[in-house]
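For reference, the structure is listed below as structure tokens.
Here the complex is missing a single protein chain, while all its other protein chains stay put.
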Amino acid sequence: MNMYTIFHQISGNALLLVLIPLLPLIGFFINGIFGKSLSKTLSGAIGTLTVAISFIIALTLFWGLDASFSPFVVNLFEWFSVGTFKVSMGFQYDQLSALMLLIITGVGTLIHLYSSGYMHNDDGFQRFFAYLNLFIFFMLVLVLGSNFLVSFIGWEGVGLCSYLLIGFWFKNPAYNDAAKKAFVMNRIGDLGFLIAVFMIFFQFNSINYIDVMESAKGMASNSPILIAITLLLFVGATGKSAQLPLYTWLPDAMAGPTPVSALIHAATMVTAGIFLVVRSNVLFSLAPYTSEIVAIVGLITALFAASIGLRQNDIKKVLAYSTVSQLGYMFVALGVGAYSTAMFHVTTHAFFKALLFLGSGSVIHAMSGEQDIRFMGGLKKKLPITHITFLIGTLAIAGLPPFAGFFSKDEILAKVFMHNPIMFWALAFTSALTAFYMFRLYFLTFHGNFRGTEKQAHHLHESPLSMTLPLMVLAVASTLGGFLGMPAIMSNYNGFESYLSPIVSPSHGEHPSHMFEYTMMGVSVILLFIIIGYTRNRFATKQVIPVDVSEESGFAKTLANKYWVDEIYDTIIVKPMLFISQKLHQFFELQVIDGAVNGIGRLTNYGSQALRLIQTGNTGMYLIFMVVSIVLILLFNIIS
Amino acid sequence: MEELEQIVRILPIENYLVLSTILFSIGVLGVLMRRNAIIIFMSIELMLNSVNLLLVAFSTYMQNATAQVFVFFIMVVAAAEVAVGLAILVMIFRNTRSTDIESLKKLKW
Partner (left out) sequence: MVTVLLLLLPVAGALLLLPLKGEKAKQFALITALIQLLVTAYAWSGITDYSKVNFLFDASWIPSMGVHFKVGMDGLSFMLVLLTNLLVPFIIASTQSEKFKKASSFYALILLMQSAMLGVFTALDGFAFYIFWELALIPIFFILLIWGGENRVKVTTKFFIYTIAGSIFMLIGLITLYLNAPERSWDIANLYQANLDADTQCMVFWFIFLAFAIKIPIFPFHTWQPSTYTQAPAAGTMVLSGIMLKMGIYSLFRWLLPVAPQAVADYSQLIMILAIVGVIYASWIAMQQRDLKTLLAYSSMAHVGLIAAGAFSGQLIGIQGAMYQMFSHGIIVVGLFIGVDIIERRTNLRDITLLGGIRNTAPWFSAFFLIIVLGSIALPITSGFVGEIMLLLGIFLHNQWMAAVAGVSVILGAVYMLRMYQKAILGPENETNGSFKDLTTSEMLLIVPIVLLILGLGVYPKPILDLTESIATNFLIK
């Protein structure tokens, strides 16, 4: 098959669909190859425009989409095939991928725009845009793939871009370590993904999403193979979406430039795990056992990360743990079978978390690189736009109506309550923690007195329009995004759920009673105000400044040290691995195996040494040997 | 010649066998036990000649001349060997002032 036939087959919508990932790829090549000779403006424009055009195309395609739309698949060419194992380079367009396309290209465009301001003084400006474009390309491939392996291209590709962008400032060994850690931890998950793909092929003899889901529908619930497949897919998801026990790379990933944290480590890449589960929701629905594990892991992660977030002083670290915690939320939703709710939270989270990260970037930009909130404070006057938008983001994540986070979080809570009340209480508690650490962050950063240096105070300024515009757009989205999926009590029409209904099996379980929902909303809003009041009093009015990690005590010390998870991993996994590696080489390889090989050589040498001694040089001896041998030969002949 | 054959046949063949075996054994023992190269040399000659004796005896008893041809062969070879061997011995003696074979250990490890 040549290029002509490829393009001949593809026309109309399919061509548009192919263009969506292709444009950022072109942007990557332009910025990557000619980067140094492009001006920063041009480079930024190319990077941003390619994604923006993709967004427009995605929007055009989205227009013709409703619940009755049946998925269409574009097969570009056969990637490779052996026997019955046929893998085609194909894209699948349906409600789920359409939604993800919009999120990725939409938020992506804004973040590209933001980056052109944020990174303006960086030498690697063009390189940064090249990587960002490449990331968008891979992310689009991930969500568009028509089979598991094409998605896997994107899956590993975004991991690569994440590696490149975390280690963007490659002169710093600590950043490189963080990048490597992210890649390796992702790889652990990827292995799970791969083996799951093998099992899927083994079971269904195909890896195309449509075929697999179709043939899975007839399978019995909780069959061992399905449990194995779904568990392994979930292992893959824990790696990419930073769940226990593979979450530690995400906080470290904050080493990358802030737009990267917003795009990759908050809005898009880390939700790939949720996307994967939703993509294969048919399998998960048939494996309630796995779903239970998903919910439990998500719940523990949510609680665990939120508690760590309480005692972090780095503005980005707080947001990072918040992301881990929110991802945990989404997994709880997946675990209780509320797939569309999880996607809803993915969407709203993309808005408000990107907003928060970009806002923090704006703060860091203004503070000349300072990230510690203990040295901030009182920024609201100098950074009005950042302040307002950050506040909106905070309200959205805390779940105040009518901001976006309220609707999605409320819906998850309601679904979880119907599943298991204990889980509900744990999750509700997590919500309260979230509100607490977010307002702590907000008040410490924007209220009170400025605690930085003179120089920083002098330098404080609002960011340029290229940075504030994305903030404003995202603030609007964070405010209104919730109305995409109104809960049942407020509207008869839950747009989100009905939109995704062809993809996800309808969420089982009853809706909670209206009475309960109203009560829950009321209580949560009151609770929220109490938390706001408390944090305002403590951090804005009294201006209690958090102490350094080394001065913490009791449980707070454990929290500030992130439960020492990194140290534990280092002691029980990394160090022994390296130690064994050393020993394997020095002892087993060089002494045992090579020793055996050399031993054979040495044995030959010794043997010849020993045999040489028989040659005494004594003629008499030789003669005796000769005569004795002759006599022996004669005797032997006579006997035989 | 006829007469000579008669004389040879007076004794039974066993006697010749025993004699040459004794001579041969003396030769072998001489080679093994003596350390003087010349005496070893002579012992080898003794072994050769004991075989020669046996060959001649059988030749006479069997009325077959082939064995006698062998005897001449052996004598010629022995003579050539003595020429070369003694020459070597002379050289050894010149170099080591001794004909003791124990002194010839240059090839020892």
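Odds and ends about this structure:
Going by the order they are written in, the chains are A and B; count residues from 1 in each one.
In the analysis below, a contact is a pair of C-beta atoms (placed from the backbone, for glycine too) under 8 Å apart; a residue touches a chain by one contact, two chains touch by 3 or more.
What you see is a predicted model; the values in this text were computed from it and never measured.
Note that the undisplayed chain, when the full complex is considered, contacts A. For the chain missing from the display, the contacting residue among A:Ile530, A:Ile568 or A:Val597 is A:Val597, taking the whole complex into account.
From the set A:Ala14, A:Ile153, A:Met219 or A:Val476, the residue in touch with the chain omitted from the display is A:Ile153, counting the whole complex. In the complete complex, the hidden chain is touched by one of A:Ile195, A:Leu310 or A:Ile388, namely A:Ile195. Screening A:Tyr93, A:Phe183, A:Phe234 or A:Phe424 against the full complex identifies A:Phe183 as the residue touching the chain left out. Residues touching the missing chain, restricted to subunit A, are 32, 77-83, 85, 89, 127, 149, 152-153, 155-157, 160, 163, 167, 170-173, 176-177, 180, 183-184, 187-188, 190-191, 194-195, 198-199, 201-202, 577-578, 580-582, 584-585, 589, 593-594, 596-598, 601 (touch as defined at the top).
Everything below uses one rule, namely that only the chains that are shown with their structure count from here on.
Note: centroid distance subunit A to subunit B, computed from Cα atoms, is 100 Å.
Here subunit B touches subunit A in the complex through residues 28, 31-32, 35, 101-102, 104-109, going by the rule given at the top.
Residues 612-613, 615-620, 623-624, 627 of subunit A are the ones that touch subunit B when the two sit in their complex.
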